[in-house]
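Remarks on the structure that follows.
The complex appears here minus one protein chain, its other protein chains still in place.
By letter and in written order, the chains are A and B; residue numbering begins at 1 in each of them.
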Amino acid sequence: MTGKRIVSILAHRLAIIAYVVFALFPLYWLLKVSVTPNKLLYSEGIKMWPSRTSFEHFDFVLKHSEFPTFFKNSLIVSGSTAIIVTVLASLAGYAMSRFSFRGKYWIVTLMLLTQMFPLVMLVAPIFKILSPLGLTNSLTGLVIVYTAFNVPFATFLMQSFFDGIPKDLEEAAMIDGATQFVAFRQIILPLTLPGIAATLGFVFTAAWSELLFSLMLISGNDSATFPVGLLSFVSKFSVDFGQMMAAGVMALIPACLFFLLIQRYLVQGLTAGAVKG
Amino acid sequence: MASHAAARNGGARRDQRPLKKRLADASAPYLYSAPALILIVTVMLVPLILGISYAFRDIQLLNPMSGGFIGLDHFRTLSQDQNFFRALKNTLWWTGWSVLLQFIFGLILALLLDKPFYGRAIVQALVFLPWAVPSFLAGLNWAWLFNPVVGPIPHWLFALGLMNEPYNILSDPQLSMWGPIIANVWWGIPFFAITLLAALQAIPRDLYEAASIDGAGPVQRFISITLPFLAPTIAITVLLRTVWISNFADLIIVMTNGGPADRSQIVASYIFTQAFKRLDFGYASAIALVLLALLISYSMLIVILRQWLLSKD
Partner (left out) sequence: MASIDIANIRKSYGIHPVLHGIDLAIKDGEFVVLVGPSGCGKSTLLRMIAGLEAVTDGEIRIDGKRVNDLAPKDRDIAMVFQSYALYPHMSVAKNMSYSLRLRKTAKDRIASVVAGAASKLGLDPLMERRPKALSGGQRQRVAMGRAIVREPKAFLFDEPLSNLDARLREQMRAEIKKLHQDLGATSIYVTHDQIEAMTLADRIVAMHGGIIQQVGSPLELYDNPANLFVAGFIGSPGMNFFEGRYMVTGDTASFALTGGIVLPLGGTANLQDGSRATLGIRPEHVVLGADGPDVMKASVDLVEPTGFGIIVHLKLGPVAFKAFTLDRRFLGMHGEVDVRLPVENLHFFNDAGKKV
């Protein structure tokens, strides 16, 4: 019995380790190549860690490539998208959560539908619409498109956060002497801050990762976002692996920051469920 | 005194206010959702309808003479297009294997994480990390791992005797599809694991205790409690993921660009290639319309199947 137990615990731990290794290895490799000096890249190709490390690739990418521009563009696009989406989704999510009205069913249906149909269908028509408006090859155009794509999901997210705040609190504030707006600002908004942070993070990452529309709508280097820049760099200089991976590590940073931000809620939500169960 | 005057004023306006107030109350939710709705309609719904109309028109970006209505010509071309049919077959292959492997490994991971052990929180954070990696980066990352110049995988396969020499499977017409599939599995396991773990933890623990008192072993408990409880979550997650993955072209475009010789082209990436490289918006829209029709019929089929299964009980 105890022997069987030990074997099963051992198998469980080994399986966990296998998953962790599988999840982290590609990222580890990215990091490893990015700090391997060019001279050692081929001679020590598949060694687990180079005998000497350097930051020469990062240095080059930051100083002599266009990646800082791409990074800045992506930051502008993702940041603006995240902020605008969160504002719009807060308003719409608040309406969904606090009012029951006739059009609600249709709005929910419309938003669900937008989550179902393939976005690749929209590549051509959106290009055709934005082109005469001068919004192709422009960061503004990207922000508009990304905002629309992300609003439905963010609305559902914000709605669930508002649903988590009892209506009693607003009513208590109104009886205490607050107007509806003051109650929203002083009571509801502070309590929704974690939700707002999560929504900001989600949308930021989604916009940061978006590739197809960015490829389609942006052609020049000046307004290229990070994914487009990295991809064009890959197809042009496909031998500079160290530099590409250094750029890759840079692209990973905002995503990982976001993950750290929300993973607390992720784990929290799951463990809260565990405590109840 | 002041409050007295206010009360009198209030009294004088009494008859108008309820109507005004009622109007304001009724329009409030629409005002709150208007900005989001306007954006969705103009940037998603209008282009969708426009896209459907493109399917019946000759729209080529670089040809100013194009734009005319050509009826079903695109669909006639499509029915002869070998590349399209190969892409369709590849889509099934790509979606089927991706969903299946993501689901199996996601379920195993969820079951492993459902048991309490030391350091579970940190392990959970680590194994969920791929989910946060941007898809284009996941694609590039795996493309590099498969590259014999900087990646270890071909060398390992060679050492295991599975390859005659270390080469890139992404340029092998027989195997190229497996590259994006593996990257997709790596990227998508956390999604399934998170959803299934949440569902697992919602199963009341005393059910397991009751079952073990009734004499059920671990396997019986899994079959008679865990699976029935997970079934609804599994069904909905698999359905949604199938639709989503069949449209998910990023990894393929980044890793193989459909190559070599269209061997890893799926319908979604084929649409993108038509629009992006050939700038043939009309034809791209026609393919997109067929894809949409296929996805809708797939969803309907699942719904009908579900109804049929439910009515059988």
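Basically, a residue touches a chain if its C-beta (ideal position, glycine included) is under 8 Å from a C-beta of that chain, and two chains touch if they have at least 3 such contacts.
Because the structure is predicted, anything quoted here is derived from the model rather than measured.
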Selected from A:112, A:169 or A:260 as touching the chain missing from the view: A:169
Candidate in contact with the missing chain, chosen from A:6, A:112, A:182 or A:260: A:182
Residues in subunit A touching the chain absent from view: 166, 168-169, 171-179, 182, 187, 190-191
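Following the convention adopted for this analysis, only the chains that are shown with their structure count from here on.
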Distance from subunit B to subunit A - Cα centre to Cα centre, in angstrom: 15
Residues of subunit A touching subunit B in the complex: 12-13, 15-16, 19-20, 22-24, 26-27, 29-30, 33, 41-42, 45-46, 88-89, 91-92, 94-96, 98-99, 101, 103-104, 107, 110-111, 114, 116-129, 144-145, 147-149, 151-152, 155, 205, 208-209, 211-212, 215-216, 227, 230-231, 234, 241, 244-245, 248, 251-252, 255-256, 258-259, 263, 266-267, 269-271, 273-274, 277
Subunit B residues within the subunit A interface of the complex: 26, 28-30, 32-33, 35-37, 39-48, 50-51, 54, 59, 61, 108-109, 112, 115, 117, 121, 123-138, 140-142, 144-145, 147, 149-152, 155-156, 186, 189-190, 194, 197-198, 201-205, 243, 247, 249-250, 253-254, 268, 271-272, 275-276, 281, 284-285, 288-289, 291-292, 295, 299
